[in-house]
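As you look at this complex, bear in mind that one protein chain is not there, while each of the others sits in place.
After this line comes chain A, so read on.
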Amino acid sequence: MMTGSATAASRQALGAYGERLAERHLCAQGLVVLDRNWRCDEGEIDLVLRDGDVLVVCEVKTRSGVGCGTPHEAVTEVKLDRLRRLAERWAGAHDLRPAEVRIDLVAVLRPLRGPSDLEHVRGLA
C-alpha cells in the first residue's frame, strides 16, 4: 500500500536518502568513511569505513514500512556471504591488509509521516 506506487526512481531516492543519513550517523560515532558505493562485478558495498584498526563494511537498508519485513530481516545468510567476499575484494583492490574486518548494518526506517528511525547494528554474525 505504501510502496504500491513506488517507481524505480523513488526507490533509488529512498536508498540514497538512507545512505546519507547512515553516513552522517556513523561519522558522528567517530568512524571514518573510506569509500562509498564501491562496485565490482560481484556487487556493491554501500559504505566502507574505518573504526580504529577495524575495516568496516556497512550495508544500509532503508524501508518506508515493515509490511515486507524489517530492514534487519533483509540481510540473509547469502547476502552476508557476499558482503564478506566484497570486503576482501575491496581490501585487495586497495592493497590493504586490515587486522580485522567487520560487517555492520544500518537499518533506516522512514515512515510516510513522523521522524525517521535509525539503528546501527555492529558486527552481524
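Methods note: a residue touches a chain if its C-beta (ideal position, glycine included) is under 8 Å from a C-beta of that chain, and two chains touch if they have at least 3 such contacts; residues count from 1.
Basically, contacts and distances are computed from a predicted model.
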- Task: Given the options "YifB family Mg chelatase-like AAA ATPase", "RNA polymerase sigma24 factor", "ABC transporter permease" or "Heterodisulfide reductase subunit A", say which is the protein name UniProt records for the missing chain.
- Result: "YifB family Mg chelatase-like AAA ATPase"
- Item | Residue touching the undisplayed chain, where the options are A:42, A:73 or A:100 | A:73
- Contact residue for the chain not shown (choose from A:67, A:92 or A:123): A:123
- Message: Which parts of chain A face the unshown chain closely enough to count as touching?
- Response: 66, 69-73, 75, 77, 80, 107, 119, 121-125
